[in-house]
Every structure is written in structure tokens, then in C-alpha cells.
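To start, the structure itself, in C-alpha cells.
All protein chains but one are shown in place.
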Amino acid sequence: MDFLMNPLNLMTFFPLVGVAIILLIPRERKDAIRWVAVVTSLVSFFISLWMLSMFHAQNPNFQMVYDKIWMKTGGFEIHYAMGVDGLSILLVLLTTLLTPISIFSAWTAIEDRVKEFTIAFLVMEVGMLGVFLALDLFTFFVFWEFSLVPMYFIIGIWGGPRRTYSAIKFMLYTMVGSVLMLLAILWLGLSQGTFYLPDLLAKGVNLPLHLQSWLFLAFALAFAIKVPMWPLHSWLPDAHVEAPTAGSVILAGVLLKMGTYGFLRFNLSLFPQASVKYAVPIAVLAIIGIIYGAMVAYAQKDFKKLVAYTSVSHLGFVMLGLFALNPLGIEGGILQMINHGLSTGALFLIVGVIYERTHTRDLNAFGGLWKIMPIYGAFSIVVALSSMGLPGLNGFIGEFTILLGAFKSPVLGPVFTIFAATGIILAAVYILVMLQKVFMGPVKEKNLGLKDLNWREITVFAVLTLFIFWIGLHPAPFFNLMGPSVEKLAHGLQAAAVAMH
Amino acid sequence: MTFSDFATLLPETALVIWASALLLVDLFIPKNRKGWTAFLAVLGLAAAFGFALAQGRGMGAGFGGMVVSDGFATFLEAMLALSGGLGILLAYDYLKRQGIERGEYYTLLLFSVAGMMLMAKAADLMVLFLAVELLSIPLYVLSAFGRPREAGEEAALKYFLLGAFAAAFLVYGIALTYGATQTTRIAAIAEAVQAGSANLPLLAFGAGLILVGLGFKVAAVPFHMWTPDVYEGAPSPLTGFMAVGAKVAGFAALLRVLVLAFPNLGSQLVPIVWTLALLTMPVGNLAALTQKNIKRMLAYSSIAHAGYMLVAVVAFADAKAAPAAVAAVLFYLAAYALTNFGAWAVVVAVERAEGKGLEIADYAGLGRKHPWLALAMTVFMLSFAGFPPTVGFVGKFYLFRAALAAGYVGLAIVGVLASVVSVYYYMRVVTTMYMREGQAEAYGDAWLKVEVALTALATVFLGIIVAPMFQWAVQAVLKM
Amino acid sequence: MVLTNYLLALSAVLFIIGVAGVLVRRNALVIYMAIELMLNAANLAFVAFAAEFGALDGQIAVFFVMTVAAAEVAVGLAILVTIFRTRKSVDIDTLHRLKG
Amino acid sequence: MFLSEAMNQTGTFFHLVPWAVLFPVLGLLINMAFGRRMGEKGVAAVAVTASGLSFVVAVLMWLSLRAQPAGATVPFLSWMTPVHIAWAFRVDTLSVTMMLVVSGVGTLIHLYAVGYMHYDVRYKGDPGRYARFFVFLNLFIAAMMILVTGDSYLMLFVGWEGVGLCSYLLISFWFEYDTKGNLSLANAKAGNKAFIANRIGDFGFLLGMFYMFSVFGTLNFGKVFSEAPTVAQTHPQAILVITLLLLLGVTGKSAQIPLYVWLPDAMAGPTPVSALIHAATMVTAGVYLIARSHVLYDLVPAAQHTVALVGALTALFAATIAVAQNDIKKVLAYSTISQLGFMVAAVGVGAYVAAMFHLIAHAFFKALLFLAAGSVIIALERAHHPLPEEGGHDAHHNDDPPDFDPQDMRFMGGLRKVIPITFWTYLIAGLTLAGIPPLAAFFSKDEIIADTKAAFPLVYWLLVLAAFLTAFYIGRQIFLVFFGKPRSHAAAHAKESPWTMTSVLVVLAALSALGGLLNWPHPYLAEWLGHTLGEVEAAGLNPLVAGTSATIAIVSFLLAWWVYGKRPLQSASQPDPLQRPLGWLFTAMQAKWWVDELYWAVVINPYIALCRIAAAFDVWVIDAIVNDTAWLTDFVGEKIARWQTGFVRNYALSVFVGVLLIFTYLLWR
Partner (left out) sequence: MSIDLLVLLVLALIAVGAALGMLFSRNTVYSVLFLVLVMLTLAVLYLILGAPFVALAQVTVYAGAIMVLFLFAVMILGPQKLAGAGGPIGWQRPVAFGLTLLFLVEVVYAFAAKVGKLGALSCAEAGFGSPAAIGDLLFNRYLLPFEVTSVLLLVAAVGAVVLTRE
């Protein structure tokens, strides 16, 4: 029973209750199924708020830890361990927020096999929350791999014309990295005698640098694919373009964060010296991603593909921040993960809204939509501006902190910031061109009859916009949540950097 | 010869007697009531299962050291008895549906199970050889059980020819081993090596040939080529059973021989086993990629799984790593068995008369028409591919852990990459079921459904609650 | 003086001729015979070792191998006969429906 | 009473400063939520009130500062905690001056826009659109207030980009039309151009801030300025780099070389926008930034020189282009660039007060020029396309040529008779711009020229030349528009604009005319700003310089009369009188020196090509590698499956090969 008394367990596995209920509902009663799914995920969200209320922001350590031995075999133990700290709490909240939003957003978009769809989403939430909360490498990996499966179905069943190709590509690509990570986890567990993260952190991974480096690289490959970092990103546009809107929202909003979070939680925490060693190459890739993503996004003709490539660019910023290896950069990186989740999630919803109405995503098929859909236009502009980092909105806070962090970083420096900051210009280019093509210019004849947002869509966008402004204008509560944990992490990294030089 | 000798061999003895009796009883069961034979056969297996469990951690050597009842054997016997039972459940409805129902199917299957069990228990190479034959000959016959289906006959002939060919190598290997150590007793071989009285080069040649014989049984590359053809041609329920039973027995023998007879031949044999593992994983997985027939696909996949297990087997010569490696293989065998029976049960359910319904494309639309069956198949495919939270994942985890513990990082890397390849073809089944429109049909009686449900639940359940079974496997490791 | 090596070599030659028979002949019956030859070669080795060691275990093994050979031949010929009924050929190369 | 209650214990209103931002925000929220339902009048009332209240707050600040000239910092809300920067407002003489200008001129222009927007040819009675316009205007006031009152560079930057956003939104306000009301993407593209050019500048600004933070550890004005002298000792290069990076930001926002190109296109926005944002307030933000950072610039003469040179070159360069334009607003746009050049040159030589003086004067007269120009345009449009309530619905019941453009000066002429108020106010503003004494700009410009003469002779000569051209082009414009005889039907039948517009013109005309009193004869402004900008300059008229510049202005204006006024154009199609004497030079000036074309060729087209290449690379290389790996795997799989020939003897051979290999290995081991 004490398993369920822990808010983390309760939150993570509560969606399964919804799954059980949905299984009992006849498949014809679609609205009932949808309501159950939304309510279930909302309950998870409220549990996460409960967790937030019990979270002590000043404490840099894991909190609300639930730790049980899962299996104990020949010399080493595998724990089932969950816990939350400043590095993960925001991502957990993001996940519990975005899940109901995306289920809600798919209310009319998904009519076929609603039962399976909602089940996939709820199961997905279990996987995602598990990834962010797991404190044991084995537990983590279980959730990590597991979360692939529902997404595979979401893309593959409810996706566009090339859905099966994209779904399998998504899965295989991700797996290539994660299986090597599995080996690294095994190796680490064997050499250190434990898979339990707090133990590993407490003792410090005691390996020579070259071994640390190999392990670092194995972890990094898995996470870099997930992020995705250039040049391992080519699954992303396919997956995004083919996925249904709600799937894209979750994919961009949460799944990609699993990669960056992995870097944060494992690469930086466990292998500080290797992190220092590889900070520069990773930052270089991140910057290539920033610029390249922005440029390729500009050249897209498909609305959704454009948004997909912006993810490559934005996550480049996140990676740059993390590998600045100082508190500023890491805090910016974490915040930018949240920002990207909100803004890009919202961007995908924007694409979804228009796709649902016109059944096309060709950028040249639109124009002047702001005139006929003013509410839609207004939300879209806010979201787009947030995505291009307009001060006063959330994106700027993250990018500014990241760039400043990189500028002051002990391992990177001004040159990195200079190159990365060009991304801000390029972001303006693609975002503005996108706005121009979709929302400005003369209205096309066939689009004249388009309906503006309905109350459900307004609700969804209003919630996201609220957060966009909140973070943009008053990010302090967010920074406060992560601060101590980041300080602690950065302290270790700084020590490693000193030790290396 | 005492009664206790038989006690050490209780499950096998019981099974053989029961099967012989059933052979006669079957004559008095009317043609349309062959369900009784099946039921009685299952009863016999249940008894064998009970006896196996009753032996617990083992009863020691019997028949003057010809067999040994230890935890290892017990674990495998229990598993084999279960496999026999599941194999019969698999077959009952199918045979009726295909109009080839005859009581001998069940009795021969019992004999085969007895042979497999004996293989797990054999402590002497001659017994091992006889056990191999006892398990194989019924399988040769049963492969052609769908007579006059040509595919089945061709499968039987190929299986038989290659099996006999491989058995000849096995025998010659045993002869050389005998020549090198003056004994065929497994324990005595190791002692002879340790005492220095063995002719090491000769022993190495002998061991090499024994490896060939057993490698054939577990379908290791390049001794694997019979597998796809036989799996495809044989009646589906038999294939399901064979894929588990023969493999389990083969690995049982392989482990016992390598760990107990040749632990000191590491420098000679490890590279060989290493190479077998290295070849088997990619070949199995790559060839499975392009298969259109699900039975063939599963056949290649079974080769691949043998490859994964060989990765752990490589650790046999490392005294420190070997116990964990053996436990890992045992666990994986159990995982594989469960998943495999589930998958084959689905195959059997979907197969129509005249061998139709065996293309992967025939599964299109299953997700809509039979959601539960499709869900179960998905679970099995995920387990095969090694996704958590299924037992297949835990199995792979332990296997690769064993490989890393013994220092075989390269093999482990090849293994995990090969398993990525496997995701593609397993997922293709899932893709077809859910993402293509079609008119998939499913047949099968309640028993088959029970089997599907049970194996699916167990596949997930054992993937989450791992400890008890792994504990059992750990205790079942081989002791000198 | 007769060394075991000589007999072993003889057995090896016979064994290999058996192997060659399996590999090059298309007549299924001859292939069976070749397999028998291989088993016989193994038997020779067993007997030779028994003679070298002065222990009977080797000779016992021969009995078991013979029995197995008999059992195999019985089943093998049965399979062959079954196939022959439909195909009217003992040419092993005509059987290649299962492939790929 | 109310005001005294609002004072805090120190007896000032400083703590009310956030309301300067909050009132407009409130206004825009109301209009956003209810604008559609409130109707034009309601929307206008809310927006004007919001802006007016902001002005009231500015006035209150001014009153408070008189009592307590040191000013105050008013913290509002925590913000960027990792870098310890909060939302905090800085009230000092500099910021309050800007607040007064912004909200004052802003409110006037709000008023003007109430009428103007109603008559805009592109406004087809869509209430949502009308409300949206005022939402943006209020947003602009809010952002501009943040810009000028922010207590740190970061907050300034928020306003800085915020006004850029408003500029973008308003330039492309009629995103579906071009300036003539035809369906087009032109306005949207103009908006993009503005935003992107500004972003390039902001890139420099950002980097400047990063560098600043890394050497100062803060972005707070007070701390930065107090530590600047120390830092100048320890990091001699740092301040130079920072100031130059900020200059890049300035060139974007204040339309200086090389980023000025967006401003002429920005005229695509409705005229009130051009007046408010692209003449009076936003574009002067760069000047404000340098004045605000004067402590830093004073420490690095090299940066100052660069600033001055950029300003002076821009002043001259833009003036040459202005001479040859035909579009009434384009002339004013280049004039704005040129005047901004003056201001930037002024701050470059340390003449901050002069710059601010000119900034204020410019806000008055340039806003007036734009508004009056707007009045002209509306007058022509109303004659060309009478609104339904004015008794006309068919647009082409007149004999205007199809290429008629209400903004093209060639179609005007003789307007002084039909729209007299507009004419007189325009004339006052024009003469102010030209620097004719005793109008405001005479004093301010004179101060600038005087200050540069001592500090930087090259800049001085450039500015003198620019001043000469300034008087010429404004003279040309006045004569082309208002004198001669009408060169189109619309020009002949133009009607004076409604009082909401003309009253604003009159007020601004008065301010333009009398603005000089701010700093002359008594240097009120210098003293006032001195509280913030340090030592009070010894202002006062240098008779020689003043005489020279006055002479130049008058001569130049007369020259314009000689060319354009004496023999006015007879028809719209007649070539410009300067075309013949100046030849290719005139063509070049008319073509804006082909700078846009240059940018397209050197920057934009290559970038687009590069993007396409990258996209192709992504598909044909990066993704292809992935897909080919998959294909190769599949291919190998097929080959391996092909080994499975179905011939059992092959299988036996395979077994045998295995045996052979094992044997061979064991043999040769």
C-alpha cells in the first residue's frame, strides 16, 4: 500500500486506472472514452500539483523517494526507485500538463479507434513520467524503452500517409542508441555494483577517464538521437509530419525532452569529467543544429515539417545550455526544455487546427488566415513569437540564460555564443516567413469559409499561452524550483573541470 | 541398480511408461474422441511436471553416474514438461481443423519430451547421444504428420537427413573424446583433463565435433540451415513445440557439456563458441528481415535467439562468470519458451486450411477484428524484440550482463545491434495487424485462447515480477 | 606394432568418404548409406580405443550406435517411402520447395 | 486629495511609474477582449484614455522629479533570478523626458488615428480590425514605456524588441493589401524586413549584453555605470567591444547604415504608425540607448568616433536619396533616417543634450510631417474613392490614370487651396525640418553642428552637407505637393480632413514652432538632463555656426523653389526637373543607390539558396544515409536468405564447412 501512498508512484501509474476503465467501455461510446481519458490524465496532473506542494525547493537532493529492491541477484541489486528533484520536477509537471491537453485537442481529430488511441496516450504518460522520475538505471531504462511503444502506435495507426515508415523509423533509430545505452548501463552497474542513482552519485563513478568516456558516449548516443542532435535528427521530421497532432505535441513536448533530460541526469551527473572532455564537440554539434535546423526549416513547404525542424534548432539551444556546464547554462537549458514543450507543442496544435479544417499542410495553400480566423491568428502569433524568443515571452528567458551561460562557461565561451546567437536571427527569418505565408497576405478563395477556434481549442491555447506569458514575465518560481539542484550539479562539474586542467 | 536410481529419473520414467501405455490406450479411443488422448497426454506431462518439481534441488547422480538430477535438470524438466503441455494445447484444435488428428501425435510428443528431459539430465555422453535421438526421431516423424502435405514431407526428410548427418558428427566426437580421456562420463572428462591424463589435441577435436552436433540442435550458424525449412514445412503446432523443446534441450546439453566436461578447454573452445555466437545473431536476424511467411520469420528469429544465448554460453570457461551466464541462459530459455508458445498459438489460430493464412500479410486487420489476439501477439513480438516490461527484455538484460561480466563487450554490442534489426521484422507483424486494412480471421478453440492469454499474461507478469523465476534459475546453476 | 593412430586414420578416411557421400550424391538412399558409413567409422574408432585402453566401454558404445542406426534407418526409409509415393523419385535435389 | 494620497511617504509619485506601462496594457486587454463589440468609438475611447493616462503618469513623474531631481528606482517584480535582474523602473530626467515625448506624442497620434483609420481605404468596416489597430498602438506605448523606464539593459531590451514587434505588426497591419489597397503580400514582406533587420541589430545588442554581464556581472544601469571606470582599467578592450556591439543594435533600431533599409519599406504601415513609431519615438530608441550609456561611450573615444561617423554618413546618405523620391512618405522616411543620423552623430561626439533636444524637436515636427502627409493622402483617397456615406461607391468615376497613387507627389500639386490647414501645418513642419530660424529644429540642429565642429571636423562637414540637402528636399516636397496646379482629378477635388486629425496637426505645429524654447534662450533642457547625463554643457548659440546654418537652410530652400516652385510640373508624367542636370547621379539617388538590390544579391539570395541546399542535403545526404543503411541491411538480409537454397545437400555442405572451419582452427591454433 505504501507504494501508492507515494505521490510519484500514484501519479505515474494512475493513468492505468483510466486504461482499465476505458477497456470496460464499449467502443461505440467515444465521448465517454474521451472523458475518462481526459479526467484520468487531469487527476494525474492534480497529483503532480500535490507533489509540487510537498516539494522543498531549497533541497537539492531527491525528494519523495520511493525505493524498493526489485530483484536481487548474484551480487547486485536492481531497485525500483522513484524520486524527484529540481532537475526533473518541471519536466514532470510539463508531462502531466501536456497529456490532458493533447488528449483534449484530439477530441474531434481522432474518430477512428478512439479506445486504442486514448489507451495509447495514457500508457504513454506512464512511460514518460517514469523516465523523468526513475532513480535506478534499470528502472529508467525500462520506462525509456517502454515509452517508445505507445508512440509507435500513435504514429503508425493514426498518422498520415507514410505513417508506418515513419513509425518504424522512429522506433529503430531510437533503439540503435538505446541498446548501446543498455550495455553502458550494464557495464556501469557491474563495475560499480549498483544501478541505484543516489548511490552512484554519492560514491561518484570511480573509473578511469577513458572508460568514463566510452560510457559517456554510449549514453550520449542514445540521448543525442532522442533529442535529436544534428546529424542524428532525420527521424524527427518524418515522425512529426506523419504523427497525428496530439502525437506531435507529445513527441515534441515531452519525448524529445527525455533525451535532454538524459544528458542532464546521467551524462552530466555521472560522468563529470567526460562531460568536460566532450563539452566542446557536443556544443559544436548543438550549434550546427541551431543554425542548420533554422535554415532547413526556412526551406520547407510543409507547415508541419517546418515546425519539426525548428525543434532541431531549439533543442540545439538546450544542448548548448546543458554543456555550458555552469548553473546559468543548465538552468536556461532546463527552462528551455519547458519552453520548447509549451511553444512547439502549441505550434503543432496550430498546425493541427488548420490541418483539421483544410486537410492540407502546404504553406502555399494558406494566406491571410488572421483575417478570417482572428482568434486563431492571435494565439498563433503569440506562440510563434514565443518560439522565436521575443522578450517578455518564455522563449527569450531560456535562450538568454543559455547564451549567457555559454558565454561565461568555463569550457565554452564567447565564440559559441556568437554562433548560437545567429540562431536568433534565423529563427526570426523562418518564423516570420511562416507567419507571412499562413496568416498574412490575401485570403485564398477556398479558405474563406474557415471557422475560427471553438471553445475547446480556445481552452487549450489559453492554457498554453498563459504559461508562455507566465514564464516570460515572471520566471522566478520556475528558476527557484530547479536552482539548488542545478547548483549542486554544476558544482560537481566545476570541480571536474578544475581537476581536468 | 536400485529403486533410488529410478527415483532420480522419475519424470522421464513416468513419462515413458505413460506414453507407452497411452500408445495402447489410444487404440481403444474412437476416432472422434481423440481429445481424450490429448487430455491423458497432458495429464502425463502434468505428472512429470509435478515429479520434476518434487525433485527440488535435485537428487544426485543415478544409474552409476549416467544421469544426474540437479537443480539445473529440475528447472529444465519443469520447463520442458510445461512446454509439452503447451505444445499439446497448441495442437489439439489444429489437428482437428486440418483433419489430421491421430492419437500418435500426442504419444510421440511425449516420447520426445522424455528425450529432451533426459538430455537435460544426461551425465554421460552416450546417454546424451541417445537422448538426442530419442527427442529427434519423434520430431522427424511428426514433421511429416500432415501427410500427404508435401511441405511436411520435405521438411521431415530434410530434418531427418541433416539430423542424422549431425548426429554422426556428434558420435564421432564422442568417440574421439572417449579416445582422449578413456571415458564418456562428463564429470570424468574434466577430471581427466585436470589430472593431465587426457590427450588434449584429440579431446579438442572431439569437443569440436560435439559442438557441431549440439550446435545443430540449437540451430547455431552455420549449422542452422535446416531450421527455416523444417519450421515452415512442419505442422505449425509442432513447430511451436519444436522451437522450444529442441532448443531448450540443446542448450541444456551444451551448457552441461561445456561447463562440466570442458571447462578447461576454454582456450580451444571459447573462440569457436564466440564465433558461432557472432555469426548466429546477425545471420538469423538479417535473414528474418525479408521473410514474408510468418513461420519462416519465426524460424529465423529462433536462430537469432539461439545466437543471443550463445553470447552467454561463451562465458562457460570463466569460473567466475559461468554461474551467472548459465542462470541467464536458463532464464532466457524460459522467457523464450513463453513468448514462443504465445506467438505460435497466434500463428496456429490464424492459419487456415491448406497452409493458407501463414503470410504476414494475412495478419492485416487483425487489430480491428480480434483486438485481444492482436494485443497478445503484440506482447509476444515486443517480448521477442526485447521491450520492457516483458520477460524478453529481462532475459536479454541478463544475457548481455553475463556477456559483459565475462568481458565480451564486442559480442554484446553485436547482440544489441542485431536485436535492433530484429525490432524491424517483429514490428512488421504488429504494423500489419494494426496499420493495414484486411480481413484477418482467427480460429481456435478455448484451449488455444487460454494458451494465448496465459502466455501473454505470463510474458508481462514475469517481465515485471522478475525475482522469483530468476532466483530459481540462479539456484539451478550447474555444480561440479 | 599397430598404433591406434592407424586405425583412427582408417576410421577418419571412412568417415570422410561418408561425408563426401552425403555431399555429392543425389540419391537419397545412397546418402542414407553414406550416413551409415559415417556411423560405422565412429564405431571403428570406438572399438580401436577400446582395444587400446583394454576397456569394454568402447565396445558397448558400438551397440548403442548400432541401435540408433537401426532406428534411424527405419524412420528414414519410412519418410523416404512416403515421399516416393507422391514424387516417384529418390532424387534429393527435387526437394527444394521450402527455401528462402 | 487624490493626488496627495497617491504620493508615497517621500512625497513623490515615483512608485506609480509602473502604471505608465500598465495603463496601456489594460487598454489593450480591454480592446482585445471586447473591441469587436464596443464599436469604433468605444475602442477609440479606451485606447486614447489608456495612452492619455500613461501621459498623466509621465507628467506626475516630471512633477516629482522637479522636487527630487535625482530620481528613483522602483522595483516591481522579480524576474531573471539567475542573473539577479528584476523588473524595476528607473525614473530620472532622461527617462521622464522620453516618457513625456512618447506618451505625449503618442496620445496625440492615437487621437489622430481615430479619424484616420476610419478613412483608410483598406478598412472595410471590419470592427475587429479597427480594434486590433488600437490594441497594437497601446501595446506600442507599453513597450516603449518599458524601453525608456527600464532599470537595466535587459529590461530596456524587452522594450526594445517589444517596440520592434509592434513596428512589425503595424507595418504589416494591412497584411492582405499593398499601400493602394490591392491584394498583395507587400506589406507583410515590409514587416518581415523591419523585424529581421532589427533582429540583426538585436543580435549585436544581445552579444553586447552578454559581454557586459561577463565583465560587470550585472546589467543594471546603476551598477554598470558606477563600475565602468574600474572595468575600463582592468578590461580596456571590453568597453570598446560592448559599445560597438550596442551600436549594431542602434543601427538596427534607429535605421542607421548599414541596417537602415527597413525604414523606407516600413512606410507600408498606416500613416499614424509611420508618424508615431517610425519617426517620433521608436526609431529614436537608439539615440536614447547611447545617451543612456553615455558613461560607457565617454570612456572609449574610438567607439564615439565610430558612432559619430555612422550617424553623419547616414545623415548625408539618406538625404541624397530623399532628394529624388516621389512618394510623399518615402521622402519623409529618408528624411527621418537622415535626421536620426544627426542625432546619432550628436551622441557620437558626446553632445547628448543636443541629441535629445533634436530628438524632441524631431518628434514634434516629423510626427507632424507624417500626420500632415497622412492627411494629404487621405484627402486624395477620399476624392479618389469616396466612402459610401460621402456619396460614392464606384471608385473609378473620375479620370485618374490607372496607376494613380495617392502617395505619389507627381499626382498632387496645388493642394494648398483645398486643404489649407494641412498645408499650413505642413509648411511649418517643413520649415522646421529645414532648420529655418526660429523654429525648433533650427536650434537643435544648430547645436549639433556646433558641437561636431569642435569635436570631429569630418562629421561636421558631412552634417553641413546633409543639412543643405535637407532644406532642399523638404522644399521640393512642399512645392511639388502644395504649389502649382493639381495634376490629378483627386488632387483637384481633395477635401480637408476631419477635426480629430487637423486639431492634432495644429497642436503639433505649435509644438514644432515653439519647441526651441526648451533649450533657448535658457538651457532648461540641458539643466534638466544634466541631472542624469552629468555635467551641463555650455550651450548657447555660436553666432558663426548659427548664421552659417541658417544661411544654408534658406539658400537651399530657395534653390528648391527655383527648381520646383518657379516652374511647377504640369502633369504627372513629366520627368523630374533634376533628372536632366544630374543625370545618372539622380537615377542612382532615385534608385536608393541600389542598396536593397545589393543586399538581395549578397545576403538574402545566397541565404535562401543555402537554405535550399541545406534542405536538399538533409534529404539526400543525412536522411539518405539512414535510409541506405536500412536498405543495405535489408539487402544483406535478402542475400543471406538467398543462401537458403532449399537443397538439403547445400545445407549439409554448410554444416560440413562449419566442421571444416572448426577443425582447421583447432589444427592451426
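For clarity, chains are labelled A, B, C and D in written order, and residue numbers in each chain start from 1.
Everything below uses one rule, namely that a contact is a pair of C-beta atoms (placed from the backbone, for glycine too) under 8 Å apart; a residue touches a chain by one contact, two chains touch by 3 or more.
Every value quoted in this text rests on a predicted model; they were computed, and no experiment measured them.
Just so you know, the chain we are not showing touches B, C, D across the whole complex. Touch with the chain that is not drawn comes from one residue among D:Trp79, D:Tyr297, D:Phe442 or D:Phe647, which is D:Phe647.
Residue D:Leu667 is the one among D:Ala33, D:Ala454, D:Val555 or D:Leu667 that touches the chain not shown.
On the side of chain C, touch with the chain left out of the figure occurs at residues 1-10, 12-14, 16-21, 23-27, 29-30, 32-34, 36-37, 40, 43-44, 47-48, 50-54, 56-57, 59-60, 62-64, 66-75, 77-82, 84, 89-91, 93, 96. Within chain B, the residues in touch with the undisplayed chain are 1, 5, 9, 16, 20, 23, 62-64, 66-67, 102, 104, 107-108, 111, 114, 118, 124, 126-127, 130-131, 133-134, 137-138, 140-141, 144-145, 147, 156, 179, 199, 201-202, 205. Taking the complete complex into account, residues 645, 647, 649-650, 653, 656-657, 659-660, 663-664, 667 of chain D touch the chain not shown.
Rule of thumb we're sticking to: only the chains that are shown with their structure count from here on.
When the C-beta pairs in contact are tallied for B-C and for C-D, the bigger tally goes to B-C. Chain C and chain D have Cα centroids lying 97 Å from one another. Rounded to a whole number, the gap between the C-alpha centres of chain A and chain B is 43 angstrom.
The mean-CA centres of chain A and chain D are about 37 angstrom from one another, to the nearest whole unit. Chain contacts: chain D has residues 630, 641, 644, 646, 648, 652 touching two or more partner chains.
Contacts with at least two other chains are made by residues 22, 92, 95, 97-100 of chain C. Residues 70-74, 113, 116, 138, 141-143, 145-146, 148-149, 152-153, 156-157, 163-164, 167-168, 171-172, 175-176, 179-180, 182-183, 186-187, 189-190 of chain A are the ones that touch chain B when the two sit in their complex.
By the touch rule above, chain B contacts chain C in their complex via residues 126, 129-130, 133, 137, 140-141, 144, 147-148, 150-151, 153-158, 160-161, 164-165, 167-169, 171-172, 174-176, 178-179, 182-184, 228-229, 232-233, 291, 296. Against chain D, the residues of chain C that register as touching in their complex are 19, 22-24, 26, 92-93, 95-100.
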